[in-house]
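Only a single protein chain was left out; the remaining protein chains are all shown in position.
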Amino acid sequence: MRLIIPLAITFTAGIIMILNYFIPHQPFRLLGDNLQDWYLIVASGAIFLGAANLMHVHFRKIRLKLKNWKYSPVTIIGFLVMFVLGLIYGVVEGKPFDYLFLNMVAPMGATMFSLLAFFVASAAFRAFRASNWRATLLLTSAFLVMLGQVPIGAMIWDKIPLAKVWLMSIPNTAGQRAVMIGAAMGVVATSLRIIFGIERSYLGGAD
Amino acid sequence: MNWEILGIWLGALVTFCLYSFLYRDNPFYKFAEHLFVGMSAGYWVIYNIENVLIPNWWQNMVPPEGGFNWVWVIPGIFALFMLARIVPKTAGLSRLALGMIIGTGAGLNMVSFFQTNAMSQVKGTIISVATGSAWDIFSSVVLVVGVVSGLVYFFFSKAHTGVVGKTANVGITILMVAFGASFGYTIMARLSLLIGRSQFLLEDWLPTIPRLLGLGG
Amino acid sequence: MKYLLAFMTVLLLSAAGAAPADSPDPPENVVTEAAEEFQVRRAIDLEASDTPEDAGGSVRLTWRMETEGIAPDSLGVLRSDPSGAEELIKTLPEGFVMYDDDSAEDGTEYSYRIVSYLDGSTEACSDKAEAVSSAQWIYHGRIGMMIILILMGAVIVYYIESSKRGKKLYIREIAGLTAVDDAVGRATEMGKPVLYIPGIADMDDIQTIASIVILGRVARKTAEYGSTLLVPTSRSVVMSVAQEVVKEGYLQAGRPDAYNRENIQYLTDDQFGYAAGVDGIMVREKPAAIFLLGTFYAESLILAETGRSVGAIQLAGTAMPSQIPFFVAACDYTLIGEELFAASAYLSREPKLLGSLKGQDAAKLFFVILIVVGVIAATIGDYWSPLKSFAEFLRKLVTVT
Partner (left out) sequence: MAGLIEKLGNMDRRIIFVLIALSVIIPISFNLILPNPVGAEPSRDLFEYVDALPEGSNVLVSFDYDPSTMPELQPMAEAIVLHLFKRNANVVGMALWPQGASLGQDAMSHMADSLGKVQYEDWCNLGYKTGGGVMIVRLGSSISAVFPTDKDNVPWSEIPMLRNITDLQSFSLVISLSAGDPGIIAWIMMAGDRFGVPIGCGCTAVSAPQLYTYLQTGQMVGMLGGLKGAADYETLVGIEDGQAVRGMAPQSVAHLVIMLFIVIGNVAYFSQKKKGGAR
C-alpha cells in the first residue's frame, strides 16, 4: 500500500517525459521542461544527504577508533575547509575556494586520471595473451592499432597505419553499433518496467 | 609568501602522494586519498548550491526583481522529502522523491537512448554494399554482418546452437576485434594524461626548487 | 598589382559611400529617399511563418541582407497587428538573419518588417511579410520513431503478460552470472568482504537502476552466506536507495540483524575522488569478490586494475561501449551491454522479467530484419530504382529529427 503513491508518481513523471518528446503542444512542453528542472533540483538537494553520511561515517570511525581512524580528521577537515570557504567567498575566480580547487582538487583529479597510463600497460601485459583464437584476435587487433598509432608502425610496413584505420572504421564501428543497439533495447525494456511499476525493487521493501 | 609557488608545491605534493599508490598502499596515499575525498565532496556541495540550487531553484522561486513563484515550492518539498531519510521516522517520504527522480529519468532515457543508440545506428547501417572497389565492398559487408551478428549474440531467448549459434559466434568474434582496436587506440590518449602530469612536475615544479634555494641562500 | 588596384578602387568607393554618413547633420527618422541616397543595406527576401513544431505563440522570421552599401549598426523588428498599430518588438545587433517572435498570439495575423538603423536613425526598411502563429500536436520527424516505439512497447508488454499467465520461457546461459554464487561463496570461505560498486551515475540512469536491482540479489546471497557487503557510492541518492535495497535483501534472507547501514557509504561526487576512495577500500579491506556494475567512465580501469591486484574475483558489466574493452581485459567476467539489463531477469527468474527479455529479443529481431532488408534493397537499388526508393523509405522510417 505504501508503494502506490511513489509508483503513481513514477508513472506520471515517466509518461510526461515521453509525451513531451513527441508532442510540442501544451501542457506537455511546460510539464516536461518543469519536470527536468525539478529533477535537477531534487537530485542536487540530495547531496546534503551524502555529505551528512560522509561526516557521520568518519566521526563514528574516530569515536570507535576503527581501523585507520587517524586519517578520518583529514577527510573531515578537507570537507569543512572547502565547504566553509565556498560559503564565505563563493566560486569567484582568484578567491581561496577557487585557489584550493585549482591547486589541490584539480591536480589530484588529473593525477588519478593519469594513473590510467600505468594501468593500461599492466592490463595489456596480463590480458593480451594468445590463449585461444578469440583472445588472439583481441590481442592482434590491439597490437596492430597500437603500432599504427606511432611512427614505428609505418617504419615497419607502410600498410600498418592503413590497417589501423580499417580496424577502427569497420570492425570497431560494427561492434560499437551492435552494443549500442542492444543496450538501447535493454534501456527501453527496463524503463517500461519501471514506468509501469513492474520493476519496483529500487523502492526497497513492500512494507 | 608567493601564492603561485605555494600552489605549485601543493599540487606537486598531492601528485607525489597519489603516485606513491603505484608502489603500494602507504600513509602518504592514505593521507592524500582522505584529503581528496573530503575536499572534493566539499567542492561538489558548494558546486551544487552555486550552480543548481541558487540559479535554478531559489532565483526562480524568489526572483531578484521581486515576487514569489509558488510553483517552485514543489521541487523544494520533494528535495526535503529526499532529505527526510536522515530521520528514520520520516524516511518513507523519500520514496516520493525517489519515484519522481526515477520516473523522470526512465522516461527521458527511454526516448533519448532509443533515438541515438538505436534509430541512428540502424540508419547508419542501411547502406548499399555494392559500391566502390572490391575492398570497399568487403568492408561494407563486414560492417553489416558485424552489426547483425553482434545483435544476434545478444538474443537471450534462443539457445546459441545451430545457425543462431554460428551467427552469435561471428558476432562475439567481431566484438572482440572491436574491443581490441578500441583498447589499442585509447592508450595514446591515456599516455597524454601522464605526459601532462610529467610536464607539470618537470617544467613547472622542478624549476621552482633552485628559485626557492636562491631565495633561501 | 591586380589586388592593389582592386583595393584602391574599393577604398575609393567606400570612402565615397561613407562620407555622407559622417556629415554633421544626419537626417532624422525619415524612411524616405534618403535610404537610397545613403545606400544603407536593407533586409530583403523577408519571410514570416509559424515556427514549426512548437507549442504555439511564436512566428519565425528569416531574411537576407543586401550585400552592397553601408552596414547598418542595428536592425529593428517591427510588428503590426490586425488593428494596424505597429510596434518595435526587438532591436537586434547587425548581422542577424533570423528571429523568432515569441510574443505572438496564436490565431492573430501579424505583419512584420525589418528596418536598418544607423547612428540611431532609421535608414532603410524591408518589404512586409505576414504570418499567423499556431501550436502543433506532434513532431513530424519523430512519427516513425513513435510507431516503432509503440510497437516495441506493445510486444514487450504482451510477452510480460503471457509469461505471467504461466507460459514457460527459455533463457540462455549468461557467462558471469552463474559465477555470482561462487564469488560470494568464496568470499565467505576466505572470511573476506564482498565489494559492490554501482557505477558513478545518478539514480536517473537506467544502468544504475539495473545495477541496484542486481545489488538486491547479491545482498540476499551475502546475507544467506553471512559475509560482509560493502557498497561505496558516488551519489547521495544512490546511497540511500542502496541502503534500502540491501536492507530488504537481508530481510528476505531472514537476517535483518546482520544488516549494517554503515557499510553503505557515500564518498564523493567527484569522479576521480571516488576512484581514489574506492581504491583505498580495495587495498585495505582486500575483498574476495568485486562487482562493478553500472555506468562507468574513465575510472573503470583504475578500479578494475586495483581490484585485480588484490586478488579478487571480479564481475563487471556496463553498457558504455568505450569502457567494455577495459573490463574485458581486467575482469574475470564481463556483462557486455544488454547483458547488464538482462541480469536482473536472469538472477530472479521472475516470469514477468523473463517475459520482458523475450520482448527485447523480438525488438532486436525487428531491427535485424530491418537492417538486412534495407541493405539488400539499397544494394539492388543501385541497379534497379524501385528498390532504391524502398531503401530510402526504410531509412526515412528510422530517421529522427
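Going by the order they are written in, the chains are A, B and C; count residues from 1 in each one.
Following the convention adopted for this analysis, contacts are C-beta pairs under 8 Å (C-beta built on N, C-alpha and C of every residue); 3 or more make two chains touch, one makes a residue touch a chain.
Quick caveat, the model's predicted, so the values are computed rather than measured.
Although it is left out of the displayed model, the omitted chain contacts the following shown chains in the full complex: A, B, C.
When the omitted chain is restored, the residue from B:97, B:151 or B:194 that touches it is B:194. Contact with the omitted chain, checked across C:46, C:97, C:146 or C:365, is made by C:97. Across the entire complex, the residue among A:35, A:100 or A:117 in touch with the chain not shown is A:117.
Touching the omitted chain from subunit B are residues 22-23, 124, 136, 139, 182, 185, 187-189, 191-192, 194-195, 198-199, 202-203. Residues of subunit A that touch the chain left out of the display are 117-118, 120-122, 124-126, 128-131, 139, 143, 146-147, 149-155, 158-162, 165, 168-170, 172-173. The missing chain lies against subunit C, touching residues 3, 6-7, 10-11, 13-14, 41, 64-65, 67-68, 70-71, 94-95, 97-98, 309.
By our rule, only the chains that are shown with their structure count from here on.
Greatest Cα centroid separation from subunit B: this falls to C. Across every pairing of chains, the maximum count of C-beta contacts belongs to A-B.
For the pair subunit B and subunit C, the distance between mean C-alpha positions equals 14 Å. We define each chain's centre as the mean of its Cα atoms; on that basis subunit A and subunit C are separated by 14 Å. Residue positions 149, 202-204, 206, 209, 237, 240-241, 266-270, 272-273, 276, 284, 321, 324, 326, 328-329, 336-338, 342, 357, 360, 364, 367 of subunit C are each in touch with at least two other chains. For subunit B, residues that reach two or more other chains under the stated contact definition are 18, 21, 30, 32, 34, 36-41, 43-44, 82, 85, 98, 101-102, 104-106, 108-111, 113-114, 118, 122, 125, 144, 147, 151, 154, 175-176, 179-180, 182-183, 186. Those residues of subunit A that touch subunit C in the shared complex are 21-26, 29-30, 39, 43, 46-51, 53-54, 57, 60, 67-68, 105, 108-109, 112-113, 115-116, 119-120, 122-124, 126-128, 138, 175-176, 178-183, 185-194, 196, 198-199, 201-205.
Looking at the complex, you find that subunit C touches subunit B at residues 145, 148-149, 169-172, 174, 202-206, 209, 237, 240-241, 266-270, 272-274, 276-277, 279-280, 283-284, 321-322, 324-326, 328-329, 336-339, 342, 346, 357-358, 360-361, 364-365, 367-368, 370-372, 374-375, 378-379, 381-382, 391, 394-395, 398-400. Within the complex, the subunit B residues that touch subunit C are 18, 21, 24-25, 29-30, 32-34, 36-41, 43-44, 82, 85, 94, 98, 101-102, 104-106, 108-111, 113-115, 118-120, 122-123, 125-131, 144, 147-148, 151-152, 154-160, 175-176, 179-180, 182-183, 186.
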